[in-house]
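Let's look at chain A:
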Amino acid sequence: MDNLGYLFAAYTIIWIGLAYLVWTAMRKQKANRKEIEILKEKLDEQK
Partner candidate 1 sequence: MSHVIECQKISKRFGGNQVLKDFDLTVDAGESVAILGPNGTGKSTLIRILASVMRQSEGKVLINGSEMKDEAFALRSQIGLLSHTGYLYTSLSAEENLKFYAEMYSLKDPEKRIAELLEKVGLRTRRFDRVATFSRGMSQRLGLARALLHSPKILLLDEPETGLDQEGLDLLWSIIKTDDPDRTVVFTSHNFKSTVQACSRLIILKKGKIVYDAPKGDLTEDGLQALYHDVTGGKS
Partner candidate 2 sequence: MKTFWKAAFAIAKKDILLELRSKEIISSVLLFAVLTLVIFHFAFTADHETMTQIAPGMLWVAFSFSGILSLNRAFIPEKEDNCMEGLLSCPVGREAIYMGKCLGSFIFMLIVEAVVIPVCAMLFNVDVFNPMIIFITLLATIGFVSVGIIFSALSVNTRAREMVLPILFLPIIVPIIICAVSSSSAILAGGTFEDIKQFLLIIVAFDVIFFTVPLMIFKYVVEE
Partner candidate 3 sequence: MRTKIALALGGVLMVVALVMVFIVVPTEATMGNIQRIFYFHVPVAWNAFFSFGVTFGFSIAYLKTRNPKYDFIAESSARIGIVFTTLILLTGMIWAKPIWGVWWTWDARLTSSFVMWLVYIAYFIVRSFITEEERRYRFGSIIGILGFLSVPIVAISIQLAPTTHPKAMIFNDGLHGTMLATLLISIFAMFVVYFLFVFLQYDNCKDAYEIAQLKKKLLKESE
């Protein structure tokens, strides 16, 4: 790989790394929100 290839590799790593990080955090947030809803409903049923 000539220099540009390395340069491209470095930037893709940074971009994909950070994008993946933020994406997983947002996905986790949605999953958590849903789970809280479900748990709250279960709790209400029991009361």
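The criterion applied here is as follows: a contact is a pair of C-beta atoms (placed from the backbone, for glycine too) under 8 Å apart; a residue touches a chain by one contact, two chains touch by 3 or more; residues count from 1.
Basis for inclusion: all candidates are chains of the complex that A comes from, given by their letters.
The model shown is predicted, which means the values in this text are computed figures rather than measured ones.
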- Here chain A stands alone, and the other chains of its complex are listed as 1, 2 or 3; which of them touches it? 3
- Note on the structure: So, in the complex, the side of chain A touching candidate 3 is made of residues 1-4, 6-7, 9-11, 13-15, 17-18, 21-22, 25-26, 28-29, 32-33, 35-36, 39-40, 42-43, 46-47
